[in-house]
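Scroll down for the structure; my scribbles are underneath it.
Every protein chain of the complex appears in place save one, which is left out.
Here is subunit A:
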């Protein structure tokens, strides 16, 4: 089996993170020949219908390499420059892998009431949805959902955790696989 080479992906993410300005459309990852290192042939597991070869056409790739999470400032729902860079990559991936749909899950930190945080998470999810649609992703492929403060990623009660919990997570799954 062929495995995507992680170091290249990590380097790309670092480059994006260092951009203070809105990131330009992300460059395509270097083409990887899935058979290059395979002795005696490799099993192809990609999604031909999605137009992609190899492991890029997986939720795992989207989560780990494209980046499935964008963060927000306290009580804010505006996308940061860094978030827009990640979302540009998400849109590009979704536009390439049209057999996948997305559910954007909005989240909030634990301070604030349960109801307000549900509404705040919905706004964050919607901000992400709108950005993806503006980048060409068909609107019917992107749904939103808010968990409010019900599903924190980090559990401590200070800003280090809150900063990671104020987030929107794009969850991709093959169309027809349910959401």
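Definition applied: a contact is a pair of C-beta atoms (placed from the backbone, for glycine too) under 8 Å apart; a residue touches a chain by one contact, two chains touch by 3 or more; residues count from 1.
Please note the rule applied: contacts and distances are computed from a predicted model.
For the chain that does not appear here, its UniProt entry gives the protein name "Tol-Pal system protein TolB", which is one of "RNA polymerase subunit sigma-24", "Na(+)-translocating NADH-quinone reductase subunit D", "Penicillin acylase family protein" or "Tol-Pal system protein TolB". Only one of A:70, A:125 or A:169 touches the chain withheld from this view, namely A:125.
When the missing chain is restored to the complex, the residue among A:65, A:101, A:146 or A:170 that touches it is A:146.
Although one chain is not shown, part of subunit A still touches it, namely residues 75, 77, 110-116, 118-120, 122-123, 125-127, 129-130, 143-146, 150-157, 179.
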